[in-house]
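My questions all concern the structure below.
In this view, the complex is presented without one of its protein chains, the others remaining in place.
Letters A, B, C, D and E mark the chains in the order given here, with residues in each chain numbered from 1 onward.
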Amino acid sequence: MMGMKSDIKLIDDNGLRIDGRLPNQLRPIKMEVGVVKRANGSAYIEWGGNKIMAAVYGPREAYPKHVQESDRAIIRARYNMAAFSVDERKRPGPDRRSVELSKVISEALTSVVFVEKFPRTAIDVYIEVLQADAGTRVAGITAASLALAHAGIPMRDLVVGCAAGKVDGVVVLDLNKEEDNFGEADVPMAILPRTGEIALLQMDGDLTYEELTNAMEMAMDAAREIYKMEIETLKSAYRGDDDDN
Amino acid sequence: MMGMKSDIKLIDDNGLRIDGRLPNQLRPIKMEVGVVKRANGSAYIEWGGNKIMAAVYGPREAYPKHVQESDRAIIRARYNMAAFSVDERKRPGPDRRSVELSKVISEALTSVVFVEKFPRTAIDVYIEVLQADAGTRVAGITAASLALAHAGIPMRDLVVGCAAGKVDGVVVLDLNKEEDNFGEADVPMAILPRTGEIALLQMDGDLTYEELTNAMEMAMDAAREIYKMEIETLKSAYRGDDDDN
Amino acid sequence: MMGMKSDIKLIDDNGLRIDGRLPNQLRPIKMEVGVVKRANGSAYIEWGGNKIMAAVYGPREAYPKHVQESDRAIIRARYNMAAFSVDERKRPGPDRRSVELSKVISEALTSVVFVEKFPRTAIDVYIEVLQADAGTRVAGITAASLALAHAGIPMRDLVVGCAAGKVDGVVVLDLNKEEDNFGEADVPMAILPRTGEIALLQMDGDLTYEELTNAMEMAMDAAREIYKMEIETLKSAYRGDDDDN
Amino acid sequence: MTTKFSEGVVAESKRNYIKKLALQGTRIDGRGFDEVRPIKIKTGFIKRADGSALVELGDTKVLVGVKIEPGEPFPDTPNMGIMTTNVELVPLASPTFEPGPPSEEAIELARVVDRGIRESHAIDLEKLVIEEGEKVWVVFIDMHVLDYHGNLFDACGIAALAALNDAIVPAERFEVGEDFKLPMNHYPVPVTFAKIGEWIVADPNLDEESIAKARLTVTTSEEGKINAMQKGLYGTFTYEEVKKVINRSLSIGQKVREQILGGADGEEN
Amino acid sequence: MTTKFSEGVVAESKRNYIKKLALQGTRIDGRGFDEVRPIKIKTGFIKRADGSALVELGDTKVLVGVKIEPGEPFPDTPNMGIMTTNVELVPLASPTFEPGPPSEEAIELARVVDRGIRESHAIDLEKLVIEEGEKVWVVFIDMHVLDYHGNLFDACGIAALAALNDAIVPAERFEVGEDFKLPMNHYPVPVTFAKIGEWIVADPNLDEESIAKARLTVTTSEEGKINAMQKGLYGTFTYEEVKKVINRSLSIGQKVREQILGGADGEEN
Partner (left out) sequence: MTTKFSEGVVAESKRNYIKKLALQGTRIDGRGFDEVRPIKIKTGFIKRADGSALVELGDTKVLVGVKIEPGEPFPDTPNMGIMTTNVELVPLASPTFEPGPPSEEAIELARVVDRGIRESHAIDLEKLVIEEGEKVWVVFIDMHVLDYHGNLFDACGIAALAALNDAIVPAERFEVGEDFKLPMNHYPVPVTFAKIGEWIVADPNLDEESIAKARLTVTTSEEGKINAMQKGLYGTFTYEEVKKVINRSLSIGQKVREQILGGADGEEN
């Protein structure tokens, strides 16, 4: 993914990015909860060109029985891309990438839910990427966290996803599609903003220790901003601003 | 399926069809029960070039357990085409078409069986198309109905399948393969002859309301003819004419 | 497999084979037990160019429950080839050949284990072909038998695999890859050396009755030799010569 | 699976209540028997697709994306483009949907929508040839169900038609000429009815679906032709009932069609 | 699955009864140890196939259709046609068969029949080349089991051979010359034996199969050559037993072969 060669100049002479952003600037983000009435909780996020929906079902009896844990709930996140979400039509169904992402997202969400309150149950978190524009996993985990909160699942914190990376030799926040395709590194993270704990961390590319720590700090700072949007979205929902659930 | 263009003339100047039939004439039909000794009930039908075998197993405990219904039997029809039943060898196993046909046939047969007599059981109906010549689903459901009767499953009526359609602008009964390939519409039906109830109804093509109702009436009239053959076949079997079960 | 035409001369003027062996001579064989510490029993065999590992898990509760037998253990052998074990990379996962071999190996091993001692359990025998050089099934069943013994599973005898066949018109023992590809017949067998009972027997090719019985006798004689190596290997293991289990 | 999808467990009391309402000529959500739930259509929702529509039919929500790519024609139709349909009943949309390969419900849904479009010749496939016998346009219609509250047949059929009507053939992206609007001949609309006791209602919601004994979908075109029918569930229809349903589907279909063609809420942002 | 297919649950009393009969030199259906059940062969049953045979071996019923289509040769055999075999144990044929991908029983069956035909060079594959290295005839042998009452190995093997012997290479349909009879070199016949207690009987029926501890199939040609063997089940054979079985298979196979080649009941209508 990273490191495809290209003649595209990703940072201009003024230090601005291809979409006009500063290196440490997020793309526009919109959030909403209560978008899937059938679910116990749900959320929708637009993050740059990403359009992602998440819904939560449970806690409900885990099936088949052999997956049950006697002392806790299991969290099963399923990250899925719609066939039309990417440039070239994607064959429906899980591929190896989505299996891996589902696994790390499941693990990251488990770190924040009080799973011990719901033994033998499953909490299913479904993330549907309707349109993809780089950073789907961090946008998806952010939506999933909102959906969990909207479902009233007890959590010790929200989870906020955010990525940083490197393009044209510059450490930048929140890569868009061109930057992801032609950049030098991507570091997707998910953090628990109250404590700063890191629940999801992946990286691929080519970074020095300094670049990597810069990128991580940039992502963690931005996550705190996104956290405020999450809180505001949930508050509005409970006030009934834009949701009738 | 319908509507492939062709230069083939499907109705000649005398109003006769490519195989010499009148518009409202059925192809030759032969029926027999007791063809699969291993099954609880079975039937074989030749209908034009179609050769189809059906067998019934059950009522028997439904497995896996989660498919059981506490207040009734489930009817699981499986429509399957042999690899050599069609011109170009068909890959074995279910395709999307056979999954759909299995579903609508299951539903149609359920409407006639006293399923409430056999809670928690499954009645499995297997339909094997050994040679296909258009109209396999209606021939198949007819054979399945015979096999259910032969198995002694209590039913409020037999089910009779029959199709009508349109070729070269003329509404005709019981399309053969060429008519199905190059015709303008097909309306497969299954009815309960005693009451005239419609248990299976599909249609594809391009028909006016008048053409459609003409076609339906033609199929329903023919179904009553086929019903008589069904009754006669079952009577012969019980008299022991051609079956040693 | 058998009978591909070729100009290769498989038996030279001195009656020696392409690898210098006499017609009734085995390839070099090395055996070792205790190679998979995680398993209840395990063995490794090098037999000509074959490199094969076998491991045994169980007796353990058979799962899913419907495969359990109330009066005995089931033996489930799984013969599997590593992707890199053959000249052209093999797609991982079972193909039709490995399904068949798994079945006949399972049956052959069942004949020798006191399965009635472990009702409702499964004894799983995994055979991994790491490098293939003809005769993998007989080498594999030999390794499997060693692994069962190493696991302490009670058996009425060891099982020894050996094959014979025909190349360039001559009945020969233990075909190598070229002989298997270009020879005229292969007769893989597994026997219980104490009684001479035949637990696995397959054959493909073109043999007269005399050739076939010659081949079978040759393989059975060699099996008794291999049996001695098996016994010696197990004794060394229990003496602790080359195994720390 | 069959029973879980369309039956569910609705308390006997709800069943009686719905039937009692029907006696009075009304429905659990206050609609008339031929009244379809409010329809909202948002086309152009997915920029990465060549056509798209987010459709709400009451609380049921379906997103359809159309992708158009060059491919090989079928050997027996060298001078025609190809269309293919797929429905994903993703588990996000309902507690009764499960991950995995398409269920029989998803397959039936896709095939009924497919037949409506295909048999009416809705898409002018003959205009989708790039090079005869070698290269044609393949139209992928992917229906992604996002919230399931009954009557997916109509929601999917409407969304597919709206997305096709929104679609541009991306000839420039594949360097085979100029982009052009996907050529449409017809606008087939499915209307689905549920039989509840003696009554037959259009556009059943989830509660109605869960107690219905028979279902009938009729797809009709703007010319008043019938292009596809599909009967479902364990009950039966009389011939008189079927005739009435076909007539009702023609008039309801006409109204829905007007909304698809004229009443789209327009492109988003 | 393994145990369900060939063992089943036969009451201990039936087991004892069968063994008692064996002591008296007879079998549950009155046959002698080497007596095969009646064989009925109807070739040409499936017109859409290029060759076909409906075979009854006692109550066991198998329909084989042969389809022959042009395809690419394997890279290492550019001057040979291709044959491929498949067995469908459809659930219509037995309460113990389940829908789904081929079971290990179906795969073993297909492979044993395949080996008999392939290793005897029954089909003259060298005459099935259309254009060397480019295009050859692919012979699909599809075996559809219709009623399972024991000994599918022989029923499938007989039906496959009869269908091949009935087959015409459809060159005209594919516009590559004139139709010709599928060229056959040899006629391999499998004969299967079951070991019950001390006795070994040919062509076991369902009851016998269900209590047998070992099974041996030997496929032999009209030249008296052995082309394939397959031992099955959990029991063992002695070497002496195997030798006797091979000899018995040669003489039984010869009789069966005569019936396949000469005694077909002829084409249907």
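Just so we're on the same page, a contact is a pair of C-beta atoms (placed from the backbone, for glycine too) under 8 Å apart; a residue touches a chain by one contact, two chains touch by 3 or more.
Note that the structure is a prediction, hence the values are computed from the model and not measured.
The undisplayed chain touches these shown chains across the complete complex, A, C. Only one of the listed residues, A:K9, A:K30 or A:K103, touches the absent chain: A:K103. Which of C:R38, C:K65 or C:R239 touches the hidden chain is settled by the complete complex: it is C:R38. Summarising the interface, subunit A meets the missing chain with residues 2-4, 67, 69, 74, 96-97, 99-100, 102-104, 106-107, 110-111, 185, 187, 192, 196-209, 212-213, 216-217, 220. Contact residues of subunit C toward the unshown chain are 35-39, 42, 49, 51, 53-55, 57, 60, 78, 80, 82-89, 92-94, 124, 126-128, 130-132.
Assume only the chains that are shown with their structure count from here on.
Ranked by how far their CA centres sit from the centre of subunit A, the chains are topped by E.
Comparing the centres of all chains, each the average of its CA atoms, the largest separation from subunit C belongs to D. Legend: contact pairs of C-E compared by residue number with A-D, B-D or B-E; the interface matching in over half of them is B-D. Per-chain CA centroids place subunit A at a distance of 58 Å from subunit E.
Here the spacing of subunit B and subunit C, counted between their Cα centres, is 51 Å. Averaging Cα coordinates per chain places subunit B and subunit E 32 Å apart.
Counting partner chains per residue, subunit B shows two or more touched chains at no residue at all.
The set of subunit D residues touching two or more other chains is empty. Taken pairwise by the contact criterion, the protein chains link up end to end in a single open path, with no chain closing the loop.
Pairwise, the chains that make contact are A-D, B-D, B-E, C-E.
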